[in-house]
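As you look at this complex, bear in mind that one protein chain is not there, while each of the others sits in place.
And then chain A:
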Amino acid sequence: MEAADKKTGQPMPGPENQEPNTSVPEPASPWKVAFRRLRKNKLAMIGLGIILFFIAIALAAPLLTSQGYETMNGSDRLQGPSGAYWFGTDDLGRDIFARIVYGARISLFVGFFAVTGALVFGSILGIVAGYYGRWVDMIISRFFDIMLAFPSILLAIAIVAILGPSLQNALIAIAIINIPIFGRLVRSKVISIREEEYIMAAKAQGMKSGRILIHHVLPNSTAPIIVQATLGFGTAILEAAALGFLGLGAQPPTPEWGRMLSDSRQYIQSAPWTVLFPGISIMLVVLGFNMIGDGLRDALDPKLKQ
């Protein structure tokens, strides 16, 4: 390396060597930059607060409640909110507050596993379709199209009808109906990244296609996937509630919010609190995920905002 020694002491002078150095003192990865932007977004922070709040009450459920969500107090049926029952009681005399708190566990559990399942399978299919193209893409994309042609809740009902109504099957059904949503997103992102010049550069360096896929295509495709996963969390919870409402999800006495709505809907006039609190809970969780999802989208891709 004689040439190196010759040049070591004399880096090229010029304005380009100084200018950005002063403005950016330490290395900032694109993730850190995005996180800083997210911190400044008030709505996203409120959303994050709501989610963290529900996670906290789900974790601390036994500490927050004086009685179990199954305990029936025969003499206290359809009582309004009071000091003893903060959110009132339902038609079987169960404490609605306890059911809401334990229900948070169910909803977050369903949201997490349904999104994870859809994300994993959708991403694999999307990457394969996007990177290999041609007939592989044809088959996978048509499969997605067929699934998307059904109204999603109808497809979920059909899947649960085949598997039998239970919380676990509802979760599987929600994961399946969300596969094409993630799959198409990943596919389109992979297709656009594949044409980037740094991918051609990676090929020119002599990298194998597997390495290009994992080290170059995937890291640049994650931003929209993270956003979709966050938004999908809310949707999955909503879908679980819908299936629960239809009696196809969690079975009694599981305190699932959708199921609670359905079981109490005949008392909406006489005892509105029985539907009000599960309804508000569903709304808040979904709202929280949507707010943080929107914030993430703006933070990860600031070009989209304007």
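Following the convention adopted for this analysis, contacts are C-beta pairs under 8 Å (C-beta built on N, C-alpha and C of every residue); 3 or more make two chains touch, one makes a residue touch a chain; residues count from 1.
Basically, contacts and distances are computed from a predicted model.
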Chain left out of the displayed complex - its UniProt protein name, from "TonB-dependent receptor", "Dipeptide/oligopeptide/nickel ABC transporter ATP-binding protein", "histidine kinase" or "Sigma factor AlgU regulatory protein MucB": "Dipeptide/oligopeptide/nickel ABC transporter ATP-binding protein"
Of A:Ala58, A:Ala129, A:Ala170 or A:Ala202, the residue in touch with the unshown chain: A:Ala202
Given A:Thr71, A:Asn220, A:Gln251 or A:Asn290, the one touching the chain that is not displayed: A:Asn220
Positions on chain A contacted by the hidden chain, ascending: 1, 3-4, 6-8, 11-12, 14-17, 19-20, 24, 27-30, 196-198, 200-208, 211, 215-216, 219-220
